[in-house]
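Pasting in a structure now, in structure tokens, and then I'll have a few things to ask.
Left out: one protein chain. Kept in place: all the others.
Letters are used for the chains, namely A and B, taken in the order the chains are written, and counting of residues starts over at 1 for each.
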Amino acid sequence: MAAVTTTSRQKLGWGATNLVVIALALIPVLWLASLSFKTPTAILDPSFVPAQWTWGNYTQILSTTQFIRPLINSIGIGLIATLIAVVLASMAAYAVARLRFPGKGVLIGMALLIAMFPAISLVTPMFSIERAIGLFNTWPGLIIPYVAFGLPLGIYTLSAFFREIPWELEKAAKVDGATPFQAFVKVIAPLAAPGMVTTAILVFLFCWNEFLFAISFTSTLASRTAPASLAYFSGSSQFTVPTGPIAAAAVVITIPIVIFVLFFQRRIVAGLTAGAVKG
Amino acid sequence: MAEIVLDNITKRFPDGALAVNKISLDIADGEFVILVGPSGCGKSTTLNMIAGLEDITEGELRIGGKVVNNKTPKDRDIAMVFQSYALYPHMTVRENMGFALKLAKTPQNVINEKVEEAARILDLTQHLDRRPANLSGGQRQRVAMGRAIVRDPSAFLMDEPLSNLDAKLRVQMRTEVSRIQRRLGTTMVYVTHDQTEAMTLGDRVAVMRNGLLQQVASPQELYERPANLFVAGFIGSPAMNFLGGTVEENAIRTGIGDIPLTGRLQQVLSRSGSGRDVIVGVRPENFEDASSVPADVRPHGITFQASIDVLESLGSEKYIYFTQETGSVDAAELTELARDSGRADTGSGEATVVARLDPETRISEGDNAELWVDGRALHVFDPATGQNLTLGDSGSPASSAGPGGGAAPAQADAGAAGQDTGSAAPPPR
Partner (left out) sequence: MTTTTEAAPGGATTEVAKGRKAPLSEGARAERRLGWLLCAPAVIVMIAVTAYPVGYAVYLSLERYNLELPNAVKFIGLANYGAVLSSSYWWEALWVTVLISVVSVTITLVLGMLLAMVMHRTLFGRGSVRTAALIPYGIVTVAAAYGWQYAWTPGQGYLSAMFNNSAPLTDQFKAIGVIVLAEIWKTTPFMALLLLAGLSLVPEDLQKAAMVDGASGWQRFVRITLPLMKPAILVAVLFRTLDSFRIFDNIFILTGGNNGTASVSILGYNNLFNALNLGIGSAISILIFICVAIIAFVFIKGFGTAAPGTDIGKR
């Protein structure tokens, strides 16, 4: 009897705790969503739920190149940087997890150093360099630093995944008559695929999120990414603050993330914590 | 079908560690050879070198008469079963078994035929379309075997294939492995650290320690005529008991009394003079309840008193344990054996002796019993070199010196096939 009551009380307690956590995580996002549906007059009303609903903010931002073009830039730059970073990181992580060679420690140290690197320290010199070699305000001008900062993340995550692969399988494949290349393509790569997908998600999230480089190394719509474009939004007239459109744009760039998180939460958690704990 | 010849094979790792030291071994076509030894003795490295998964630092490896040192595993025509089975998790049983044939571009209908035949032999037919994750341990093990059988290779290499199974299944699969090898008649090299597997499976057993070959012989030969302390202690379960002793005139003085020297042993030991320290080895079955020993047998051994600490009755036999002053039995081999089997260090001067008695015995726990030990069955070892002195002059003198103190003296009677001192030739089949 006593045991039953404690359990139901415990259940209630945990239920309440879970609700608080979920509410704290979601309220700021819901607020943003609410703003994006408010009409310009409703914006000036601080209530959480819009008094008047409208799709106007969305139609406005989705009909101007001011937002569409940065969205395309964000997707393109993010995908290309992710692809390059995952390929390069896979090669390095395979070597780290699998091969013996001097200099491995240096590589790991270097990756660690870059993971801790203050991005602002690069802004001034990179700005100067990119202007000098014509990369300023181009896609490659952002892709290159994104790859460099995505690499440490990729090398850590992937080498943690690679270490989990039973390498006896590679031996078995060789004894079965596979060349080293066949052993990699037919046996190791299918097993490494989940790790690569996870890494790709994390690197893409990083690129999608990045702001400092995005506002420093771009100057026009040619390469400005979506987060940077928010800072340059203008209202319908020069004197209105474009709160509604900004909120709508913020929701648009948040939606892919929420979908990602819903679909890949296990992988994201596995990737984020890989290699970070075992030390 | 092929013979495998290891000619002074050495493996040195990049960090300088010597894993395998000049091993020579002739494995005949169709023979079943076991490589056995404690972990870290180099047996798996040796197998990997035969497979082509590790470089050979020095020496020559021939399969079917051809030097294969620089051949990739692909070109050696061997199949291997791994300890973890190494089944490809993303392929079905059928695909796993057919993978090698597919890589070799065998026509699909031939692959199917061979896979299905192997599945029939191994009783896997109804599991062919499942993934390894959905199989039991025993089934996975059989798939690993099947993957090897399908290839119809010139040799099977097995790396502790049964060690991941539980005890009961292991015994069952042991019989299975033996049956398959006999049926196919393919050369097989089998690595294990389990001396029971070694004793029950192989035509010949090669005992390794610290990268050196200790002795290569048939299981019975290893048991009856171990070349040195290490082999004596490693082969047999429960293990041989070791007591310290001193050579006297016509007897060896030990903690359980003076054991008279007879015949050959007397000749060997008298030459080195009295006062010499030796280690005496007695197998558990060479003890007996003194009261049940017939009067005409008694003079071949001695009787002594022992207080029985523990008695285990297994029905068909009884094991008794008693503590004995062992004298100094300090030998590197024994320390290593103790470490390997998880026993405490034996250097304390006291040790537990195990004896196997007839189930008829009336001795019970706590008794101060009178026991008899058979003096004819003693093994006497040199504490410094570990050599079995009992074998000393039995055969040809040429076979006594080998690296690490006597690889394979017991092979002397196998004929002149083994020219080098360390080489071991297959027995006539």
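We adopt the following convention: a residue touches a chain if its C-beta (ideal position, glycine included) is under 8 Å from a C-beta of that chain, and two chains touch if they have at least 3 such contacts.
Just so it is clear, the model here is predicted, and its values are computed rather than measured.
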Message: On subunit A, where is the contact patch with the chain that was removed from view?
response: 10-11, 14-15, 17-18, 21-22, 24-26, 28-29, 31-32, 35, 43-48, 88-89, 91-92, 94-97, 99-105, 107-129, 144-145, 147-149, 151-152, 155-156, 159-160, 163, 180, 205, 208-209, 211-212, 215-216, 226-227, 230-231, 243, 246-247, 249-251, 253-254, 257-258, 260-262, 265, 268-269, 272-273, 275-279
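Please note the rule applied: only the chains that are shown with their structure count from here on.
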- prompt: Taking each chain's centre as the mean of its CA atoms, how far is subunit A from subunit B in angstrom?
  reply: 57
- line: In their shared complex, subunit A is touched by residues of subunit B numbered 14, 48, 51-53, 72-74, 78-80, 82-84, 86, 88-90, 99-100, 103-104, 147, 151, 157
Query: Along subunit A, where are the residues that touch subunit B in the complex?
result: 100, 166, 168-169, 171-179, 182, 186-187, 190-191
